[in-house]
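Only one protein chain is missing from this complex, and each of the others stays in its spot.
Up next is chain A:
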Amino acid sequence: MTIEEIQNEIIDEFSMFDNWEERYQYMIDLGKTLPLIDDIHKTDDNIIKGCQSKVWVHANMNDDKVAFTADSDAIITKGIIAILIRAFSNQHPTAIIEANTDFIDKIGLKEHLSPTRANGLVSMIKQLKMYAIAYQTQLN
């Protein structure tokens, strides 16, 4: 699936929720259940310090596709990471570089990508793109 197809799938899933509580409960459950990163990658090198929550990101490339793993110490941040990783992971670097995050707006979670929340997510998305750029350079 392309990033856009996955994003549309996520938008469809979220359209089933009637209110914020269901949306948040879903994200909290995602945050609780998914193992998002190996402990060996939860290093200081991989940390993105937000004022509010911490985020760890790790990347590697297999068969010209970049795979991301990540984590956060806050569950809601972690839930959003799970959604972002689902959309961006296992994709070609070019697709990651070109992708946008408008779907987060469409599923009613825009506020979490505001820099004022200082939760590390904005920096995390930048970091995903930086990894993609680095891997694309390797491919060239």
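The rule is simple: a contact is a pair of C-beta atoms (placed from the backbone, for glycine too) under 8 Å apart; a residue touches a chain by one contact, two chains touch by 3 or more; residues count from 1.
We take it that contacts and distances are computed from a predicted model.
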{"item": "Chain excluded from display, named as in UniProt, from \"Cysteine desulfurase\", \"ABC transporter, membrane spanning protein (Oligopeptide)\", \"Phenol hydroxylase P3 protein\" or \"Multiple sugar transport system substrate-binding protein\"", "value": "\"Cysteine desulfurase\""}
{"item": "Of A:T2, A:Q25, A:T43 or A:N100, the residue in touch with the unshown chain", "value": "A:Q25"}
{"item": "Selected from A:Q7, A:S53 or A:T69 as touching the chain missing from the view", "value": "A:S53"}
{"item": "Sole contact to the chain not displayed, among A:T77, A:T101 or A:Q127", "value": "A:T77"}
{"item": "Missing-partner contacts on chain A, residue numbers", "value": "20-21, 24-25, 28, 51-54, 73-77, 112, 118-119"}
